[in-house]
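Every protein chain but one is kept in place in this view of the complex.
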Amino acid sequence: MTIAGYRIPPLASLILWAIVWEIVGRLGLVFLFPPLSHVVMELGQVVGSTTFLNAAIMTVKCFVIGIALSIAVGVLLGLLMGRVDAADKLLGMWVNLFVSAPLSALVPVIMILFGMGESTIIVTVFLFAVWIIALDTRAGVRDMPPSLLAMAKSFGASRWQVLTKIVFFAALPEILAGIRLGVIRGVKGVVIGQLLVSIIGLGELFEVYSRNFLMEEFWALTLIVFAFALGAAELIAMLERKIDFYAGVRHA
Amino acid sequence: MVLFCLAWEVAGRIPINVAFPPFSDVVAAFGRMVADGSLPSAFLITLQPLVIGLVVATVIGIVMGVGMGLRDELEWAGVPVFVVMQAAPMAALIPLITYVYGIGLTAKVLAVVILALPVIALNGYKAVRNVSPSLRAMCRSFLGNRRQEIFKIVLPDASPMIFAGLRLGISAGFVGVVLAELLITPTGIGDLITYHRSIADYAEMYAVIATIILFSAVTVGLLERVEIALFRPEKKEHSA
């Protein structure tokens, strides 16, 4: 947007909203929103506490393991579905079902099967992230130009060479896009999983804060989690931008 | 499909885990719960906030999305907020909502809205931004006014993506309502899951979960059908 000839960057609007939040908080209009400045000051307190540190370490650990698993499985599943029609027929329906299913309803099952600990959280992250990665990988494989395949074959490439030298790289933009969406879903998974288990990690902290109406602490924690989610997604987005030219070439 | 059910049955019979009942038990439990009316009544309770929340999120989301697509200052003010909301785990706010608004309908509706709104609004925004510029130029060159441009060109051309956003919004809404019920408000489907889990009726619990997942898939599929039937003459001919 431009005002009086000056271009104002879009992110500046977030600052505007922060100011609005501050004013609303100061006026004490809505009990839910303490002034933003108080929340920010509380940030230091929250981050410094050992409960938070332990919770954060556990959360990040579960998240990383879950995402790593879902990337490995999702990419393999997607490659399989993209290259083998029989696998696509067999699995396509389930992947499509789970990609939009309310997986939060599954968490109680996971809790029974895997206990109330870290493995439940890992499985939740995995289940939230894996389907979209598989689906995007599959789309990338299906979308690749057929002439690239013919080219590799005409130079005598083996099936393995076709897969590792052509198919994987041709699908890489979609794979990365899938991983970015998977990461976003994975953060939601880690939060939802911990909220439902509610006796471990950040879930416990969220419980404690909101049960005791510690709004400043609650929002401080929320800001941290949001920042983590956006940061993780942005990291992948940077990778994606690096190979942006792929897509341009493909659709030229 | 059949293969999957068979695999489930076999895995349940082995059994891998006490808490993993065979498929046939789950079907039987489903039959029992339909017969005694507990499943249908739970569904009615859950559907109420879901429908209200989705209607609210749809109306607000489309209006805001289209608004942000059409006007630069709305885009500037709104899009970053919705981007953050969509990428961030909004579910973290649900406990707060439930504590503040109590365990009633309002809290559940809010849970549905905060999860479904961002994706609907953002898709509406992207849809409007992606409307073919040459179509809009065509409308203007034939002396269409702003109103005609929006209603005869922009909205029809944007509708596929708006509908895609609605489908995503519906599944987000399902997540929201189930989560709210599981977390704090012990009613409806969430209560049914929690209850059967607490008394170790695992077959019943699986039946409820499978039903809600299938139900959400059917709803999303139904919306697609409606969309094709009402708005997509070009697709209808293909499928006919």
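Read from first to last, the chains carry the letters A and B; within each, the first residue is number 1.
Here is the rule we go by: a residue touches a chain if its C-beta (ideal position, glycine included) is under 8 Å from a C-beta of that chain, and two chains touch if they have at least 3 such contacts.
Just so we're on the same page, contacts and distances are computed from a predicted model.
**Student:** Suppose you had to identify the omitted chain by its UniProt name; would it be "RNA polymerase sigma factor", "ABC transporter ATP-binding protein", "Dihydroorotate dehydrogenase electron transfer subunit" or "Fe-S cluster assembly protein SufD"?
**Tutor:** Options "RNA polymerase sigma factor", "ABC transporter ATP-binding protein", "Dihydroorotate dehydrogenase electron transfer subunit" or "Fe-S cluster assembly protein SufD" narrow down to "ABC transporter ATP-binding protein" for the missing chain.
**Student:** Under the definition given at the start, what are the shown partners of the omitted chain?
**Tutor:** Computed over the complete complex, the missing chain touches A.
**Student:** Identify the residue among A:M116, A:L148 or A:I224 that touches the chain left out of the display.
**Tutor:** From the options A:M116, A:L148 or A:I224, the contact with the absent chain belongs to A:L148.
**Student:** Write down which of A:S37, A:N54, A:S119 or A:Q161 is the residue touching the left-out chain.
**Tutor:** A:Q161
**Student:** Over the whole complex, note the residues of chain A touching the chain we left out.
**Tutor:** Against the missing chain, chain A presents residues 145, 147-148, 150-157, 161, 165-166, 169-170, 172, 243, 245-246, 248-250, 252.
By our rule, only the chains that are shown with their structure count from here on.
**Student:** In the complex formed with chain B, which residues of chain A make contact?
**Tutor:** The contact residues of chain A facing chain B are 1-2, 8, 10-14, 16-17, 31-32, 90, 93-94, 97, 100-109, 112-113, 184, 187-188, 190-192, 195-196, 198, 206-207, 210-211, 213, 218, 221-222, 225-226, 229-230, 233.
**Student:** Sort out for me which residues of chain B touch chain A in the complex.
**Tutor:** Against chain A, chain B makes touches at 1, 3-4, 17, 19-20, 72-73, 75-81, 84, 86-96, 99-100, 167-168, 171, 174-175, 178-179, 182-183, 189, 193-194, 197, 202, 205-206, 208-209, 212-214, 216-217, 220.
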